[in-house]
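This report refers to the structure that appears directly beneath it.
With one protein chain removed, the remaining protein chains of the complex are shown where they sit.
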Amino acid sequence: MTPAAPILSVRDLRVVFDLDEGQVRAVDGVSFDVQPGQIVGIVGESGCGKSVTMKALLQLVDEPGRLAGGSIAYRRANGTILDIASLDPRGREIRQIRGAEIALIPQEPMASFSPVHTVGDQIVEALQLHARQWRPDGGRLSRADARSIVVDLFRDVGISMPEQRVDAYSWQLSGGLRQRAMIAMALSCKPRLLIADEPTTAIDVTTQAQVLALLRELQRKYGTAIIFITHDLGVIAQMASEVVVMYLGRVMEQGPVDSIFHAARHPYTRALLRSMPSLRGTTRVALPTIAGSLPHPFNRPAGCPFNPRCEERAGPRCATHVPELREVVAGQAASCFLHHDAAEAS
Amino acid sequence: MTTGAAMGEARAASPALLRVRNLRKFFPISKGIFRRTVGHVRAVDDVSFDIQEGEALGLVGESGCGKTTTSRCILRAMTPTAGEMLYRTRDGRDVDLAPLSRRDLRPLRAEIQMIFQDPFGSLNPRMTLFDNVGEPLLVNGMRNRSERMDRVAELLRLVGLRAEFMHRFPHAVSGGQRQRIGIARALSTNPRLVVADEPVSALDVSVQAQVLNLLLELQQRLGLTFLFVAHDLSVVRHISDRVAVMYVGQIVELAPTSSLFARPRHPYTSALLKAVPVADPRVPTGDVLLKGEVPSPANPPSGCYFHPRCPFADERCRRETPPLRDIAPGHVVRCHHAERLELAGAA
Amino acid sequence: MAAPIDAAASATSAAEDRISVASNWTLVWWRFRKHKLALLSAGILALLYLVVLCPDFFSTQDPERTDARQAFIPIQSVHFFDEGRWSPWVPGVVGKRNPVTLRMEWGADPSRKVRIGFFVDGPAYKVLGVIPAKVRLIGPLDPSQRIFLLGSDRLGRDQWSRIMHGTQTSMTIGLVAVTLSVVLGIVLGGISGYFGGWIDQVIQRLIEILQSVPTIPIWLALSAALPRDWTPTQVFFAITVILSLIGWTTLGREVRGRFLALREEDFVLAAELAGCSRARIILRHMVPTFLSHIIATSSLAIPVMIINETSLSFLGLGIRPPAISWGVLLQEAQNIQTLALAPWLLLPGLLVIVAVLAFNLVGDGLRDASDPYSK
Partner (left out) sequence: MARFILQRLLLLPLLMVIFSIMVFVIVEAPPGDFLTSYIATLSSSGSSIGAEQVEALRAQYGLDQPLYVQYVKWMGNLLQGDLGLSLEYQRPNSELIGEQLVLTIVLALFSFVLTWIIAVPAGIYSAIRQRSVIDYVLTIINYIGVATPNFMLALVLMWGAFAYFGIGITGLFSPDYQGAPWSWDKFVDLMAHVWLPSLVLGVAGTARLTRVMRANLLDELNKPYVVTARAKGLSEWTLVLRYPVRLAFNPLISTIGWYLPQLFSGSLIVATVMNLPNIGPLLLRALVNQDMYLAGSILLIYCMLTIVGTLLSDILLAWIDPRIRMDG
């Protein structure tokens, strides 16, 4: 993969949920890298484990889920490498990273703000907690100072009348403004890595265009690396430079955005792209489909997770062995026996 | 206002299956302990269109634009505040659905059916799939159980499911399967008009294509007429013959699918098309055309509802509400400057 | 047809097949039986209602039989073996008058064994007031003897037998009062929730007014207003009605809330569009959906009724002697001096606690299980 020093390097990440009915392997050996200043898109259908992966990166997986293996190597500003996976989820170290160095933009801005605290207060709280990010001398950040920072941030993310909006409650804001406020909160402590979990799923398409443009602009301005999680291939194509395609808790394919959309190797990626109606193709004809449906989480197929629905099976071992993620062309990796064979043959 | 002639009749030879005229649905806003009405949400505000027999008409717009309320009025799940909805029955009569009582509606229910967005909420969890799918048959007079069994089995096969599925309960089938069952139920009474309200938006991409294909195929095989309500422009484009675009309770543009997408005549349609992210990294991301937010239907702006966000708005747009008017054969638009503007399409 | 048959669906396990065709009630039962405590409590309640059906069978004697010379006899413990052989007995009692307090003081006399047996013939009674019978679960082999398994009260009545009869009254009153409440609540709450508009407004205001009534004092006043010359049966029904009159409001609210929520459900709209009649929508689609929940709520309301009845009767304003209820029995324990002398008079209270506990556990178990689709 890319040779530069990544800011985040995830290796063989596993998250399991211990339920009464049995164990669900929500994330089952995920690996990827994030380079500084890069936007990595994680795409997949529901149940593919993309949101759990995101939570695992910050040690936020809730009961009954738990990290069951793998490493999350995070390179701090001073060059030291920290394995987030080995930290105590309630400990001091992870708390110093959360919000300050790695921040989160959650999916539902409505539910992600407390309804009984003003939006401004909730951001001020983050600022005061990580005052070091604004006052490297280690001094405290006064409430008034923090508030004025929030007003500036609101202006930065395009919220009109920021002075008034700081004192609003989240339910008094429109969907678009709420998401902008969320972005302001995520950026408040100048994080080096931003994790955006389906940040535009709950909002309309014209508002989505505004929010995406804002994120791109901020990313250019601050050079923050972003992990962008979505199920929308269109959003991924327009946002990411590197794409990770997930299915049933595993990475199917990974590579530069152009290769994924124009030279996809994995049968799943290819089928997914084909099955999407677009604004350009022929209309009112049958779309190519992926047969069957997602299996129940307790009913994971043996072998390659995609094999029961795959139309390009490499052979009987697809149903017995799990193909690992291997580089098949420079910079592009796939977990599929078809390409493993091709790569070995050449 | 608009007349039938202006409604973009693609197949003018045959009379329309449904003619909606000046439909309005206002919801009162009440406040205080005495629940005084202090205003109205103009959810549907003067909507007119025709649906020809056998066509698929798409209805798109952002949330709160009134597309769902429009479809619920046609289904008479709600009673419209004003307007007509003339439906041509099987025996050739024209019936206005708007004023019909519960009792008079019942014989028409079988002819106009609905496919729901949420495949989890639209099936009764306490009833087997047989009871769910067979219920319209039962209440429409098919009392014989084995006869119903046969019909339900046939319907399940029609939507691509095994007949044994009918003994299951909804909790035991996947989302895509449930949506097929919802379709089977909608088709059980041999309807002529099917209103599909966001039928694929709750489904995953891989399952969405299956259901879209099924809908297309059923429409062709059974000669169904579709009113297809959705927010996803690609999906609407894929399935519809004609498309109507709604904004703040009004139709702003209605045209055959190809011309609407290739050459939109309303600035909002064009902006909406531009806002859809293209699943191709080689297509450069366009500038964001629309600033600000959708106004509240409780308090719409003066003149053209779109003028506060429109880059082409002038004094006239602020003052005068534009009528919905013909601009090309079968292409109607609600804009003062439609002829003058050169707007970008999707292709 | 080109639409693909679901590949994954054909590969289900036997267990999944079983779940896929399981009806709501089956699923509720499967989930309920996972709660061991609730299951145990259900067993206790079943036992108690068995007593309700025929308290005489479980009593050793007539609960009204008095004998001043046998007042305050303490609990007689049951022994099952005599000299290593199965031969149940209770020790006889000997009384001695305390020369200072002039009270009788009872002691056990193990040398005088009162033989007892199971399923023995005792005084005649009628099952459900109709079928004559005389077999009793437990009793002295010699019909002239009396045994006091839970001691006797100040009039020398057998507490064990009185508790059995008290159980009948108290458990029935809870059940009947809740049933009345449920009927009132479902009818009025249903009307309120389904029709809405001014009917809803009127019923809502009524519920609000009833809910801001201070329950206990008003109950007392209402009970005090009952004519003194009413028969125990009349009083019983009057008390039941009084209890349920105020109790239905919570259920009414709940039912209304469910109706309002259900009206917005897609499957109800689907039924409407299918052409179902109003009655069919309510009875086939709405009521079954919240029925299990209402049952759970009701089983949580029964214990409240039981406590209320017990409290009313304890204060002398509920069930009145000669009728027997747990509350009436506890009246005997009102005096501290008496209690110090005969603490076993508190035992009916233990039964109240056990019954209420059991109802609460069953209710909670049912409530957890009543929504099988919530997970």
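Letters A, B and C mark the chains as written, and numbering starts fresh at 1 in each.
In this section, contacts are C-beta pairs under 8 Å (C-beta built on N, C-alpha and C of every residue); 3 or more make two chains touch, one makes a residue touch a chain.
Please read these numbers as outputs of a predicted model, since none were measured by experiment.
Participant: Using the touch definition from the top, which of C:A224, C:V241 or C:L283 touches the missing chain?
Facilitator: C:A224
Participant: Which one touches the absent chain: C:S87, C:T172 or C:S311?
Facilitator: Of the candidates C:S87, C:T172 or C:S311, C:S311 is in touch with the missing chain.
Participant: Of the listed residues C:V127, C:V202, C:L283 or C:I353, which contacts the missing chain in the full complex?
Facilitator: Of these options, the touching residue for the absent chain is C:I353.
Participant: For the chain left off this view, which of A:P6, A:G65 or A:P106 is in contact with it?
Facilitator: With A:P6, A:G65 or A:P106 as choices, the missing chain is touched by A:P106.
Participant: Can you list, in ascending order, the chain A residues touching the missing chain?
Facilitator: Contacting residues on chain A, toward the hidden partner: 55, 58, 60, 62, 90, 95-100, 103-104, 106-108, 111-117, 122, 125-126, 129-130, 169, 171-172, 185.
Participant: Need a quick check: the contact residues on chain C for the chain that isn't drawn.
Facilitator: Given the touch definition above, chain C has residues 209, 211-218, 220-222, 224-227, 303, 307, 310-311, 314-317, 330, 333-334, 336, 339-340, 343, 346, 349, 352-354, 356-357, 360-361 touching the missing chain.
Criterion: only the chains that are shown with their structure count from here on.
Participant: Give the chain pair that accounts for the most C-beta pairs in contact.
Facilitator: Comparing chain pairs, contacts are most numerous for A-B.
Participant: Please report how many Å separate the Cα centroid of chain A from that of chain C, as a whole number.
Facilitator: Computed from C-alpha means, the inter-chain centre distance equals 55 Å.
Participant: So the centre of each chain is just the mean of its C-alpha atoms; given that, what is the distance between chain A and chain B in Å?
Facilitator: The mean C-alpha positions of chain A and chain B differ by 33 Å.
Participant: Multi-chain contacts only, two chains or more: what residues does chain B have there?
Facilitator: Within chain B, residues 174, 176-177, 210, 213, 217 contact more than one other chain.
Participant: Among the residues of chain C, which are close enough to touch at least two other chains?
Facilitator: Touching at least two other chains: 2, 4, 6, 8-9, 16.
Participant: With touch defined as at the start, can you tell me which chain B residues reach chain C in the complex?
Facilitator: Residues in contact with chain C: 75, 77, 102, 106, 109-110, 112-114, 116-118, 121-126, 128, 132, 135-136, 139-140, 157-162, 165, 167-169, 171-174, 176-177, 180, 185, 189, 210, 213-214, 217.
Participant: In the complex of these two chains, what residues of chain A are touching chain B?
Facilitator: On the chain A side, the touching residues are 45-46, 174, 176-177, 204-210, 212-213, 216, 231-239, 257-258, 261-262, 271-273, 275-281, 283-290, 293-294, 296, 309.
Participant: Enumerate the contact residues on chain B facing chain A in the complex.
Facilitator: So the residues of chain B touching chain A come out as 62-63, 174-177, 204-210, 212-213, 216-217, 231, 233-235, 237-241, 257-258, 261, 271-283, 285, 287-288, 290-291, 293-294, 346-347.
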